[in-house]
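Note that one protein chain of the assembly has been removed; the remaining protein chains are unaltered in position.
Each chain carries a letter (A, B, C, D, E and F) given by its place in the written order, and its residues are counted from 1.
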Amino acid sequence: MRMHSLILRTAGHFLLPLLILFSLWLLLRGHNEPGGGFIGGLVAAAAIALYLFTMDLQAARKALWVDPRNLIGIGLTLAVLSAIPGAVLHGQPFFTSQWWPMTLPLLGEVKLSTPLIFDIGVYLVVIGSVLTIVLFLAEAEE
Amino acid sequence: MEFLMASLVGILFASALYMMLRRSIVKLVIGLVLLSNAANLLIFTASGLGSGQPPLIPPGADVPVGAVSDPLAQALILTAIVIGFGVLAFAVVLIHRAYEVVGADDMDQMKDTDT
Amino acid sequence: MLLAVLSGFILAFLAPWLTPRLGRAVGWLFGLLPAALFVWFASFIPVVASGETLLFSYPWVPGLDINLTFLLDGLSLLFALLISGIGTFIVIYAGYYLHGEAYQGRFYLLILAFMASMLGLVLSSNLVALFVFWELTSITSYLLIGYHHEEGKARASALQGLFVTVAGGLALLAGLVLLAVAGGSYELSELLTSGDVVREHALYLPLLLLILLGTFTKSAQFPFHFWLPNAMAAPTPVSAYLHSATMVKAGVYLMARLNPTLGGTETWLLLLGLIGATTMLIGSYMALRSTGVKQVLAYSTVMALGTLTMLIGVGTEKAITAAVAFLLAHSLYKGALFMIAGIIDHETGIKDFRELGGLRSAMPLTALFAGIAALSLAGIAPLFGFVAKELMFEAVLEAPAIGTVITLFAVASAMMVVAIAAVIGLRPWFGPRLPTKKTPHEAPPSLLAGPAVLATLGLLFGLLPMLPGQHLLSAAALAVAGEPIEVYLSLWHGFNLPLLLSATSLAVGLLLYWQWSRVQPALARLAAWDHLGPERGYEKVMASIVSISDSHTRLVQNGYLRYYILTIISTLLLLLAWTILTRYPVLPSPDLSGIAPHTFTILAITALAALYAVTTRSRLGAVAALGALGFGVALIYVLFSAADVGITQVLVETITVIMLVLVLFRLPGFLDFTLSGSRLRDGFIAVLFGGTITLILLMTTEVQFFPPISEYFIENSGPLGHGRNIVNVILVDFRAIDTLGEIFVLALAAIGVYAMLKLRAEDRKS
Amino acid sequence: MILQIASTLAYILLSAALIFAFIRLVEGPSLPDRVVALELLASLTVGFIGVYVLVSGATPFLDVAMVLALTAFLAAIAFARYLEKGGHREDDD
Amino acid sequence: MMIDLLVGVLLITGAGFMLVAALGVWRMPDLLTRMHATTKAGVLGAGLILLGVAIHFFDTTVTVRVVAIVGFVMLTAPIAAHAIGRAGYFIGVPLWEGTIKDELKGRYDEAQHTLSSGPADQDKDAS
Amino acid sequence: MIALTWNLLLALIWVALWGEFTAANLVVGLIVGYLVLAFALRDMPAFASYVAKVPRAIRFFFWFNRELIRSNLTVAYDVLTKTHYMRPGVIAVPLEASRDGEITIVANLISLTPGTLSLDVSSDRKVLYIHVMYLTDEAEVVRSIKDLERRVLELMR
Partner (left out) sequence: MSHVVALPVLIPLLAGSISLIFWRSHSAQRWIGVIANAALLVASLWLLRETWVHGHLVMHMGNWPAPFGIVLVSDLLAAIMIVLTGITGLATALFSLSSIPREQERFGYYPLLHLLLAGVAGAFLTGDIFNLYVWFEVMLVASFALLILGGERAQMEGAIKYVTLNLLSSALFLTAIGLLYGVAGTLNMADLAVKLAEVPPEQSGLLTVIAMLFMIAFGIKAAAFPLFFWLPASYHTPQVAVSALFAGLLTKVGVYSLFRFFTLIFDQDVAFTHEILLWMAVLTMLSGVLGAAAQYEFRRILSFHSISQIGYMILGLALFTPLALVGGIIYIVHHSIVKASLFQISGLVYRLRGTYELKGLGGLFRSHPWLSILFLIAALSLAGMPPLSGFMAKFIIVRAGLEAGAWVAVFFALLVGLLTLYSMLKIWNEVFWKAGPETQHEVPTRGQSPRLTYYYLPIALFAVMTILLGVAIQPIYEIAERSASQLLDTRGYIEAVLGVQP
C-alpha cells in the first residue's frame, strides 16, 4: 500500500539523490572530518528508507537496484580483504594500512588506501544490513 | 559535571532494569534501548568529560591545536553504539516474531521452554 | 605384563565380531585366553613364593604420577590366578549357557573386558591405575548385571549396584589421593613400606574412612550389602564370576593390600572387625531366610565377604593366614555352586529351592559336585573350607579387644552356614522328585567342567592343604601382613576350642536344616522389618534426588525472565556491596561546581525522557520519548566534543525509531500485568542498581591511575594514519579490528532478522 | 564578552524551549502531537549545536547539525506512515 | 565589536524564536495550530542562529555548511509537517473548537485512498 | 536547464584555469560564468530566460524571508499572549501548478509562510488543502497564496 501523497512522493524523488550524494561525501571525507563509512552508510540507508515511506517497497527495492543481502556479502569481503595486501606484499601484520597516492585527471592527487577500501566495505555493509532489516520488516508488515 | 552525568547514567540503568523486569515484551525492548544508551554514556563519563576540542586535526597541521577530548573513548562508544543498534534490531524483530507466534505481549506465556 | 592385562581388552573388542563366526566352539576358544593367562601367571609361583616382589612399569601420564605399574606378589598372584582360572571355566560355561542368544557377542565383550579390568585392578601398583581398573569393573559389571536390559528389574538392579559401588568409588578416589598426599607417593610399592608415616599423618583418619567407604561398598559390607543379592539379575555365568573370585572381592583385595600401610591401628581393627562380623552374620541370616537358589548363594557370598573383612581387620598372623585360605576356599566352592545353580536353572527352569527335589538321579555328576562344594561351604572336613574355617575360629578367638564379640558372631554365622550348605547340597538332589518345567538331563561337559574342577580342587586342597599353602598362600599372607609370617595349613589341628566350635555349629546347623521348612518361613516373616534396612535408605536417597532436583529446578529455572534478571542483578549488587564494604575503595566526593544551566537542562530532559518512557502507558509515546532521549544523548556527546559520536547517535536513533515504528505496528498497547507490590520491589532494585552504578562511576571518575593511551592516537593520527579525523583513523586503522567485528555484528543481525521474517513467510505459504 | 553573554542567554532560551517541547511530548495527547514535539526537539538540537559551535569554535560540529537536518524528519515520516496504515491510534488516551 | 553585537542579536533572536516555537507547541490548542508554531519558528530560529555562526566565522566552509543546513531544514520541515498534519487530520485528531471552516471534511475516501477536489456533498452524491 | 549546465561548465573551466579547486574559486567562477552568459548569449531565448531568473530568484529570496519573519512574529504574538486571536480553518485553494515538482515546491513554501500549512493535494491535483491560522478574510488569504504560487511558477517555468 502506498501513501497517497503527491508531495511526499515528489520530495522523495528529490531527496534521494541528495541524500545519496551526501552519504558518499560523508564516506569519502570521513578520514579527515566527521563522517566515514558507517555514518555515510546510515545516511544512504536512510535515503532508501525515505523512498520506502514516501512511495512503497517496490520503489525502494528498485531505487536500491541491488539486493541488500548482496551488499552485505560484498562489503564484508571487501573489508576482510583489505587486511591482506600488507601481509602478502610486505609480510607485515594483517590490516597494516597501505597507501597508494596517485594523480588522477580532474581530481588531482587521490590517496587510494586500504583504510579507504575498508571504509567502503563498512559503507556497503551498513547499507546492506540496515536495508535488509528495514525492507524485510516492511515486507513482513504487508 | 561528573556527578550529574553519573546520576544520569544511574537513572538510565535503573530505568532500563525496571523496564526489563516487566512482563510486557515491548517494554523489554525499551529497556534494551535504555541499557545500551546507559552503557555508552558510562564509557563517555568514565573516560573523562574534559571540555577539550573535538579530536580533529586542523587542515595543514600534524597534531590538533590544544587539548582534545579522548578520541579512543569516542571510537569505543561509536563501536558500541553500532553494535548496540545491530543487537537491538535483532531483538526488536525477535519480539515481533515472538508476539506473532505466542499471540501475546506477555512474558508469562513464554516459559514453556524452561522446565 | 602389560600385554597380559590388555589382552583381555583386545579380545573383548574383537568378541562381537568373532562370536557369530566361531559358532558353538566359541566358549572353548575364548577360554584359551584366560587359560593361557592362568598358566602364565602360574609360572610366577616359584619366584613369588620365594618372597620376591616383581614390578613392571609402563609410563602413562608421568606428570600426574599416573603409570601402569604392575606389582606381582603373593596377594596379586593369588588373585590373578583366581581371576584367570575361574575365568577360564566361566568363559567355557557361557559358551554353552548362552548359546543361541542374540547378544552373546556383547556378553563376551563385557565379560572379557571385566576379566581384564579385574586383572588390572589386582596387579596395579599405581593408585590411579588401580582406581581406573576399579571403576572399569564397576562399569563392566553394571552392563553385565543389566544384561537382560529389557526387564525393568535387571536395569534397576544394575543401576543400584553401580550407583552404590561408584559412590563408594568416588570416596575411594578421594581416599587414594589423600593416601598419596600422606604417603608421598602414588605407588603401592612405595606406600607399602611407609605405613608408619601414613598412620601418623593427620589425614590418616579421613583417608582411611574414605578408602573403606570404597571397599565396603564394593565388597558389599553392611550397610551396603543390599545391592549384591539384587545383582543376581545377571545371567548365571556373570554371577558365578563376579561373586566368587572377582568383583566383590576387589574391596577385600584392597583392604588386604593396604593392610601394611593402613592396618594395625585400633580404628582399623574396630571398623573392619565389627563391620565385617556384622556383615557375616547378616549375610548368613539372610541366606537362611531365602529360598531362591541364587539368592541363597548371594547372601552366603555376603557372609564370606564379611568374614574376610573381619579377618583382615583382626590382622594377626593367624587371621591373615585364615583370610587368604578362606579367600581361596570361598572362590572355589562359590564358583562351583553358582555354576551348578545355573545348571539347575538351565535344566529345570526352576529357581527356588522349595520347588526342587530328587534330581540326583537325573544329573548325578552335578549332584556330586554340588555336594562336595556344599561340604566345603559348610566347613566340613576334609574339604578345604574346613581348613579355612578352623583357622578363622582360631583367629577370632585370639583377636585383640573384640575377640569375644566376633567369636560369637562367627559361631552363630557358622551354624546358619551349615544349614544353608545343607539346603544347597541336599535339598535339590534328595527326597522325592518334584515336577520341573523341563526334563532335566545331566549337564554337558562345558557346563560341568567348572564345577567339577573347582569342587575337586576344594577337596584336593582340603586333603593336602600345604599344596596351595606352601607356595601361594604363604606368599599372599606375607604380602598382606607386610612382614614375614609363618603360614602352616593343616587339616587336623587336634582337639581344641575351634574344633569344638565347629562341631557345635555343625550340630546346630543340621538341626536348623532339619527344621528348614519351618525356620525359613519364620525368618522370612521378619522381612516386614526390612523397611528399616539400608536398601530402603537407598531408595529414599534416590527418591530424594528426584524430589530435591525437581523442587530445586522449579525454584531456580522457573521460566520467568524477570526473576532471572532479578536474581542476576541481586547477585551483582550483593557482590558489589560486599566488595565495597570489605575492600574499601575511595568513596567519591562529588564536585557540583561549574555546571552550566543548559547542560543541566539537557541532562535533566534526557533523564526525564527515560523516566517517561518507563512510566507512560502509551507505547508509541514511549518510542517518541526514546527519540527525545536519543537527541538528548546526541547533544551530550556534542557538548563534550564528540562529533562523530553525535552524528552516529542521531542517525542510529532515527533508524531505531523507524524500526520500532515498523515493528510496533502490529503489537498491542502496553498492558499492566504486574501488581503494585512487585512494581515496588522492581523499582527498589532498579534504583539500587542505578545508584550503585552511579557510585562506582563516580569513584572511577575521581581516580586516574594512569594517563590514557589515547595520547598516542592524537600524536600519530596525522603523521602515521594520514587522517585528520582521529576518531575515524582509530576506527579504520588503529583499531580496525573493532570496526571489522562491528560490521559483522550488523551483518549478522541483518541475517537473523531476514531469517526470522522470511521463514515465517514460508510457514504461511505452506 | 558580548558573545559570551549572548550565547549564555541563547542557551537558556533554548533550554527553556527544550522543556516546553518535552512537556508536549509527554502530554500528547495524540501521537501526531508527540511527533511534532519530537520534530521540534530535533530543531532545537540544531540550534544548540549552532550555539555550541559558536562558543567552542569547533566548526566540524556543524556536520552533526547537517546530518540531523537532513535525516531527523524521517522519524516523523515513519510515524505518519504508521498512522495512515491504521496503527493503534487508541493507544493514546 | 559590531559584528559580535550582530551575531549576539542573531543568536538571541534565533533562540527566542525557538522558544516561541516551543511555547507554541505547548500552548496552542490543537495539532494543526501547534504545527504552525514549530514549522515556521523552528526553521527561522535555527536559521538565525546559524546565520550568526556564519557571520561570526566568516569562512567559506562554514558558510557553505550553514547554507546547507538551513536549506535542508527548509526542505525537510515542511515535508514532515505535511506528513504529520495530513496523517493527524485523517486519523481524526480533533480540531480546535475555534476552527471556523473545514473544507477538507468528508472528502477523503478511506476505501479508495483518494482525496476528491470538489465539495464534500457532491462527492457524497456521486458515491 | 542547458543554460545552467553552461554556467556550471564555465565555472569549472574558471576553476581549472586558476588551477586550484576552492569554494571561493567556484563561486567566483559561477558569477563570472553567469555574467558572461548574460552578456554573450542574451539573444537566445533559453539563455535570456535563465538570465532573467536569477535576479527574480534573489528577489524571491528576500521576499520570502520577509514573509517568514512576519509570519513568525504573528504566531509569536499569539503564542506569547494569553488569549488566542487566531481563527483557524481548512480551505481548498485551486492549483495552477500542475507538475509534481511545482506542486511540491508550492505546497512546501506555503507551509513555510504566514499562518498557512499545506495539508494535502487532491488526487486529481486540482486543489490544495491548506490549514490557515487567521481566516478572518478568506479572499485575502487565497490572494496571497496565489501570489506566492505565481512567484514560484515564474521561477520554475
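The working rule: a residue touches a chain if its C-beta (ideal position, glycine included) is under 8 Å from a C-beta of that chain, and two chains touch if they have at least 3 such contacts.
None of the values given here were measured: they were computed from a predicted structure.
The chain that is not displayed touches the following shown chains in the complete assembly: A, B, C. One of C:F338, C:F631 or C:F744 touches the chain omitted from the figure, and that residue is C:F744. One of B:S36, B:Q53 or B:Q74 touches the chain omitted from the figure, and that residue is B:S36. The chain not shown here is touched by just one of C:L205, C:I548, C:I595 or C:L680, and that residue is C:I548. Where chain A meets the chain that is not shown, the touching residues are 69-70, 72-74, 76-77, 79-81, 83, 86-87, 92-97. Contact between chain C and the unshown chain involves residues 16, 59-64, 66, 106, 128, 131-133, 135-136, 139, 146, 149-150, 155, 159, 162-163, 166-167, 170-171, 173-174, 177-178, 181, 545-546, 548-550, 552-554, 556-557, 559, 561, 564-565, 567-568, 571-572, 575-576, 579-580, 582-586, 693, 696-697, 699-701, 703-710, 712-713, 733-738, 740-742, 744-745, 747-749, 751-752, 754-756, 758-760, 762-763. Contact between chain B and the unshown chain involves residues 16, 20, 25, 28, 32, 35-36, 38-40, 42-48, 72-73, 76, 79-80, 83, 86-87, 90-91, 94-95, 97-98, 101-102, 107, 110-115.
Rule of thumb we're sticking to: only the chains that are shown with their structure count from here on.
For the pair chain A and chain D, chains touching both partners: B, C, E. Distance from chain B peaks, on a Cα-centroid basis, for C.
Look at the CA centroids: the one farthest from the centroid of chain D belongs to C.
Comparing chain C-alpha centroids with the centroid of the full set of protein C-alpha atoms picks out B as the closest. A straight line joining the Cα centres of chain E and chain F is 16 Å long.
Annotation: 12 Å between the Cα-based centres of chain D and chain E. Multi-chain contact residues of chain C, defined as those touching 2 or more other chains: 619, 641, 643-644, 647-648, 651-652, 654-655, 658-659, 662-666, 668, 724-725, 731, 739, 742-743, 746, 749-750, 753, 757, 760.
Touching of two or more other chains is recorded for residues 107-108, 118, 120-121, 123 of chain F.
Contact between chains, per the stated criterion, is found for A-B, A-C, A-D, A-E, A-F, B-C, B-D, C-D, D-E, E-F. Residues of chain A that touch chain D in their complex: 1, 3, 8, 18-19, 22, 26, 33-35, 39, 43, 46, 49-50, 53-54, 141.
Within the complex formed with chain C, the chain A residues making contact are 30-39, 42-43, 45-46, 49, 68-69, 72, 75-76, 79-80, 83, 95, 97, 99, 111, 113, 115-116, 118-119, 121-122, 125-126, 128-130, 132-134, 136-141. If you check the complex, the residues on chain F that touch chain A are 21, 100-101, 103-104, 107-108, 118, 120-121, 123, 125.
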